[in-house]
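Here is the structure we will look at, set down as structure tokens.
Note that one protein chain is taken out, while the other chains of the complex remain in position.
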């Protein structure tokens, strides 16, 4: 076991997979000479060369589109879209091409593609650059959407994503790269589509993913001091959504708070809450609470931005309300 | 009162607004010489001329982007995106530009823009052309999303949308253009953001919108023959979402089925169900049911396509389950 | 070129024509649904192009794909079955008219979002370059497609990365009802290639021999330079854009003129007879045989089973959970 950062974990996964399989390559803006705008691919260009670490023009649609073409014809591209906000410029190719070719041509084509991107606010980048629209990508069957919250999960899930024969949108958090966690040196492939209990508890179930896992765990520690033991379930994958551990935990605690960084309306929490009500109705002791971003385009000003983003205090408050 | 089709109602709204205000104009693919790929703007080109009914190149992003620029500088464009599937190619400009400029520049700019588009499946157009992804657009604050289900609402809401100073995504249904309904000749502006009870009932509340309103009303008639009186609430607007009439009805029936044409996961039903549980928890007598599209890219084959789309029978079945 | 090769070109062109005419009938009978974009009038384009591609050369096109599908070797009955949405169709009834493909034949479809397949083509050529395969990706698209951003990004990338793509624009004068000059800054589409310094050419698309020659030259250039080439093919769509096109954007006279003076089948027929490559009788015989082939295709399609209801969820993922 080594204690490494999220950045290192993701970087290791990419490095190891590229060493393992010559068909794995990286393409995207500033992934090469620059070393990745979040320094995730630092050193890759010098080691693997420009053929396998390809700097692209600013052409999001074609970064994804060309990666699809490469995936269709035998390669395993890891396409990087600098931030998920720019994925809007590649939206057609992500949800309408990558997600549908396998089905539409009756299995003749497969798209073993990973699209790495970065979601989340809190860095004062203003409205167009600070979004957490993960949920809208998870709406499309044919696409797999992964969003880890710990270094170990990030490494294990990214490796699985690269080896998967289906298109995977791999969402990283802009404010988690420095997060440290235990990652075992021995290879550990974590299956896509499995939620995980990240903290044991008996009083209430907090369901979350990505950045908000960190915040939720902090909230749980706080609550513990007040004698409240929260169980924290990490979705890890938004599609396919694994409700197993969520329901298991909920049937034990009968109370839930769902936490996400993105906007509340039509967000991840809505689906998870609905599924709990549908599949564990008789276990519900209190209205399930949703903690999410206030419904406003994120402003640049730090105070306003933090006011709009979900905070640990919001989680604690919601937990107290469901108890 | 005249009994006209959805197509006529939308066409009338456009025609009357263009007659009323010279700053209103239409731009999009095939809106002019062709008369609109759904024949909604038939005759407009000859009457209003090519300056006000502008055929564009196949450039979705720029159809919306240029319309935004025109809206910022004093015009009231009605931009047509032939189908909502092609709106993916304009996604950046719809959710990241139109929806944010007013906020990001602190009110200096306003975007009085209407984007008309067509959603829905059932026409054997296969996976890339048959989607109902309305929900993903409704996720973004700053945008208003309207999706009427009757000719009267379509006409009244489109007129309000054109006069609104905010960007409005106006979603029509590919299979509703022939639907007939009463529309009064006298001008009737229907406010955006108001749900409406379209059928009175006491036993169960069916919440729906757009195409599924028609299907839900049929289901309600069927149920009535079995002595079950369903109240049907039409959301009409997805953002801002008006829960008033929904909650009012639910508090009376204590049972709800939410019906949408799109995919279930992370769909409209999830949000509406969550809101009901949050705001009327003590009134819930049975788990709220969601009727939606099966989670598959829509196939071309008619039998398979219909199998994937929500049917009247599914609604009836769900209603019986909540009773 | 051997006589049988000449005849095979004629066979493919007439086969496309007859399959399309049959399809339009079946559409009116309600046996084909969705959109149906007929290739009638453009048969010489794909027939000429595909006739000179090597098996390792990849082919990808837009939704007006029946002709390309047949030229690439998808049997008429398999095309017809797909049009009828049958399990025996090219895409087992999932794709329909706009989404035919046969990956074994290196034909990658059949794509319905205008211009969206151009970036895919660049990526396919990237694979071949990456793997050191000496193959060309032939990417076909319409004049209207050259106005969408995907076109720009894909052509730029192909040049920056020196990808072996042969970009082929089928300029049939209209994108739906919009004439080229009403939608494109340049009416000579090849001019757009200048913006990327991509070498280019233009050819008469109604003469299969000319298309064949121009494609051969273009393919050689791509293989030699190991970088993209742009070929504009001037052609014309004899039928509406899809079924039920009001055709307000052009006069019946205009269409008539093209059908009379520029029918690719007539032009090639004349070429074959004038050059005494074969007799009119031989061609009549070939046409009859082809007609029979098409009737069989229709029977096959009509008698084929629908995809099984329980297979609705098949093919969503390679690894479902």
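In order of appearance the chains are A, B and C, and numbering begins at 1 in each one.
Here, a residue touches a chain if its C-beta (ideal position, glycine included) is under 8 Å from a C-beta of that chain, and two chains touch if they have at least 3 such contacts.
Remember, predicted model here, so these are calculated numbers, not experimental data.
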| item | value |
| --- | --- |
| Among shown chains, those touching the left-out chain | A, B, C |
| Contact with the hidden chain (one of B:41, B:56, B:274 or B:289) | B:56 |
| Given A:189, A:224, A:296 or A:323, the one touching the chain that is not displayed | A:296 |
| Where the missing chain touches subunit B, by residue | 25, 51, 54, 56-57, 59, 61-62, 64-75, 77, 92-93, 96-97, 102-110, 112, 141-142, 144, 164-166, 193, 240, 242 |
| Positions on subunit A contacted by the hidden chain, ascending | 29-30, 33-35, 37, 55-62, 85-86, 89, 123-129, 294-297, 299-304, 307-308 |
| Chain not shown, touching residues in subunit C | 147-153, 155-156, 159-160, 182-186, 191-198 |
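The criterion applied here is as follows: only the chains that are shown with their structure count from here on.
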| item | value |
| --- | --- |
| Identity of the chain that, by mean CA position, is farthest from subunit A | C |
| Where subunit A and subunit B are represented by their mean Cα positions, the distance between them in whole Å | 30 |
| Between subunit B and subunit C, centroid-to-centroid distance (C-alpha), Å | 36 |
| Geometric centre distance via CA averages, subunit C-subunit A, whole Å | 40 |
| Residue numbers of subunit C (touch at least two other chains) | 91, 93-95, 99, 113, 116, 149-150, 316 |
| Multi-chain contact sites of subunit A, meaning residues that touch two or more partners | 92, 96-97, 103-104, 141-142 |
